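For reference, the structure I am asking about is given below.
Note that one protein chain is taken out, while the other chains of the complex remain in position.
Moving on, here comes chain A:
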Amino acid sequence: MKILVCISNVPDTTSKINFTDGDTKFDTNGVQFVINPNDEFGLTRAMWFKEKQGATVHIATVGDASVEPTMRKALAIGADEGIRINAVPTDGFFVAEQLANVIKDGGYDLVIAGRESIDYNGGMVPGILASLLGMNFVNTCISLEVDGSTATAVREIDGGKEKVQAELPLVIGGQKGLVEESDLKIPNMRGIMMARKKALNVVEPVDATKATVDSKFEKPAPKGAVKLTDSVDELVSLLHNEAKVI
């Protein structure tokens, strides 16, 4: 089985978020980047397929050279080979088209993407990707088994779970549940050393549509000061007159 894990390079959740260029660009200054958490769950599940079922695991990221440390980490965790599509990811359509282009002739049985990327939370890439590739698609996947050419996946649905079967090749949008947080792998020294020698191939992007344009980002209003009160009457009056919520 040949697996491709799509890895998005995202700001660490503790980063302080700022924008530049008239609030149209994310300011990457001083920001630590990490493997998108949903993709890390997927990568860890892929490692399980590698260990238990002899799968080969490639990773792909659309990004400029600055994404390479994140990709090296994925290689240190155990992916066999990396493909970097040398373009700044601009929107979900663009990213999906770039990924589709390297996946289509790559002979992959399973494409594991994340349900959403925690940077821009578009949640678009895996669906568009499946459609561009004409592959089956299971989103919000919390469990995945493969037996021969059939995958059995469990999806999270409102208030419950849905078990589905699909034939390979398949694209999934994965999330926590594929593996648990405690299963996530810390790269060990042997892995880091082996990653030095693994191929990280850079391919040039294809012409692709950028379907959306960012006109402005806004940060949520900062939290105001908290008022403490012991009196119920004052509380009601504050909620009515100041907060205007009742």
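In this section, contacts are C-beta pairs under 8 Å (C-beta built on N, C-alpha and C of every residue); 3 or more make two chains touch, one makes a residue touch a chain; residues count from 1.
Quick note on the criterion: contacts and distances are computed from a predicted model.
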item: Missing subunit (named according to UniProt) among the choices "3-isopropylmalate dehydratase small subunit", "glutaryl-CoA dehydrogenase (ETF)", "Biotin-dependent carboxyltransferase family protein" or "Thiol:disulfide interchange protein DsbE"; value: "glutaryl-CoA dehydrogenase (ETF)"
item: Residue, one of A:87, A:192 or A:235, that touches the chain absent here; value: A:192
item: Candidates A:73, A:115 or A:155 - the one touching the absent chain; value: A:73
item: Residues of chain A in contact with the chain not shown; value: 14, 30, 68-69, 72-73, 76, 186-190, 192-193, 196
